[in-house]
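Of the protein chains in this complex, one is absent; all others appear in place.
Coming up: subunit A.
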Amino acid sequence: MSRETTLSKAVNEAIAEEMRRDPTVFLLGEDVAEAGTPFKVLSGLVEEFGTGRVIDTPISEPGFVGIAVGAAMTGTRPIVDLMFGDFLYLVMDQLCNQAAKSYYMSGGKLNVPMVLRTNMGATRRSAAQHSQSLQALVAHIPGLKVAMPSSAYEAKGLMKTAIRDDNPVVIFEDKLMYQDKAPVPEEEYLIPFGEAAIKREGGDITLIGTSSMVQVALKAAEALSAEGISAEVIDPRTLVPLDEETLVRSVKKTSRAIVIDEGHRNYGVTGEIAARLNERAFYHLDAPVLRFGAMDVPVPFSPALEDLTVPTPEAVAQAARTLCRGELIHAA
């Protein structure tokens, strides 16, 4: 049985279920308790679990991430709420030097089972410091796992897996998708890490999208199908670990691929996936793997400018057409 649920509610349910199941799970962050976060994702949890397990912190991101690392090392499973993904820069030492490396540096003795949930996504008219998609930054660091839910269904299943994982996991939710609904099973389920989902089958081109870019890819695929181009859409669901097999298998079938992620294009997630496809499927490719990401500028405020910086279904469809018709023209 399943029902339509918002992404926000799905995250809330996942956390509540895990907190009921495991008394060592707790929440920590700014305005997580009575306020339930500015996005209201955590509403109601403090009423059920109390302020001992839903802990409001001061505005001290490095401090409370560091505290979560120490708590995780000593027998609890903290879920840290980082209000905006843009604040990752503030916590880099605690996340990347401490949480990510502790298990390795200790030779496998001190693991850090914590979840850092945060968000990403532009076009909320929030300007350059509240709109970034910084998943590449953390996916670059060995020792961290990175999940990117693309719907309420993924958000719930991936969150539950993250909470049970014995390693630090960073989850990026798209802040524009909190009210988006999707069918979510009534009964309990988990989504394993490292298993991509084929969201639409097709034979001519593979569109690989992360998070909200799955919707961009699906819309592009819909437009293309009207023209007789059949696009396969794949959601990797986790960047680390990455389900290379499913991506490679699809590209071997379609011979073409476009990768879409909302982080900046340069040195980003899309480049990594494109490189892996080149390494594993080069002789199956009929065209170069293309990348779509956020334009490589700080995210501007003005709607007239901001809308130019994000990948659109139209742009992806157009690129897919040129690839499928063999029209990609390289500058001499």
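Everything below uses one rule, namely that a contact is a pair of C-beta atoms (placed from the backbone, for glycine too) under 8 Å apart; a residue touches a chain by one contact, two chains touch by 3 or more; residues count from 1.
Note that in this section contacts and distances are computed from a predicted model.
Novice: Tell me the UniProt name of the left-out chain, picking from "Polysulfide reductase NrfD", "ABC-2 type transport system ATP-binding protein", "Sulfate ABC transporter permease subunit CysW" or "Acetoin:2,6-dichlorophenolindophenol oxidoreductase subunit alpha".
Specialist: In UniProt, the chain excluded from the picture bears the name "Acetoin:2,6-dichlorophenolindophenol oxidoreductase subunit alpha".
Novice: If I consider the whole complex, including the chain that's not displayed, which of A:Ser8, A:Gln94 or A:Thr206 touches that chain?
Specialist: Only one listed residue reaches the unshown chain, and that is A:Gln94.
Novice: By the contact criterion defined above, which parts of subunit A meet the unshown chain? Give residue numbers in ascending order.
Specialist: 24, 26, 52-53, 55, 57-58, 60, 62-76, 78, 93-94, 97-98, 102-111, 113, 142-143, 145, 165-167, 194, 240-242
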